[in-house]
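Right after this comes subunit A.
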Amino acid sequence: MTELPPTNLPYLFAAFAVVWVVFFIYAAYMSWRRQSAQRELDEMRESNGQESGSGGNDGGG
Partner candidate 1 sequence: MAAIAGRPAGKASWQRGLRDARLWLLLITAVLMLVDGYLIFMVAPTDAVLGHVQRIFYVHVPISILSFLGFLICAVAGIGYLIRRTERWDRVAHASAEVGVVFVTLALVTGIIWARPVWNAWWQWEPRLTTTLILWFIYVAYLMIRQYAPTPQQGRTWSAVVGIIGFVDVPIVYYSVQWWQSIHPKQVIGPEAAEGALEPIMAQILVFSLVATLALFTYLLLERVALRGIEDRLSQLRREGNTD
Partner candidate 2 sequence: MELLRGALTVAWKDVRLELRSREVIASALVFGLIVVVVFNFGLNRAPGSLAPVAPGLLWVAYAFIGVLAMNRAFTRELEHGGLDGLLLAPISRDAVFLGKMLGSLAFMLVIEAILLPVFAVMLDLPTLSPTLGLVILLATVGFATVGTFFAGIAVQTRSREILLPVLFFPVVVPVIIAAVEASALALQGGPMTAVWTRWAPLLLVFDALYLVICPWIFGFVFEG
């Protein structure tokens, strides 16, 4: 009964590492995509504002 339980630390660290890496990548990816979309949106809005509605084609892509 006094036998100590096994440690298995590599599994413990692997599990935590996977969780944190995935969460971090997911959050970073979303924030990167949001920023680039936001930038594109701002550019588009700016160019639309300057040419007042006629030149909306340059924002695509």
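Definition applied: contacts are C-beta pairs under 8 Å (C-beta built on N, C-alpha and C of every residue); 3 or more make two chains touch, one makes a residue touch a chain; residues count from 1.
Regarding candidate selection, all candidates are chains of the complex that A comes from, given by their letters.
Keep in mind the model is a prediction, meaning the values are calculated, not measured.
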Neighbour of subunit A by the touch rule, complex-wide, chosen among 1 or 2:
1
Note which residues of subunit A are touching candidate 1 in the complex, please.
4-9, 11-12, 14-16, 18-19, 22-23, 26-27, 30-31, 33-34, 37-38, 40-41, 44-45, 48-49, 53-54, 56-57, 59-60
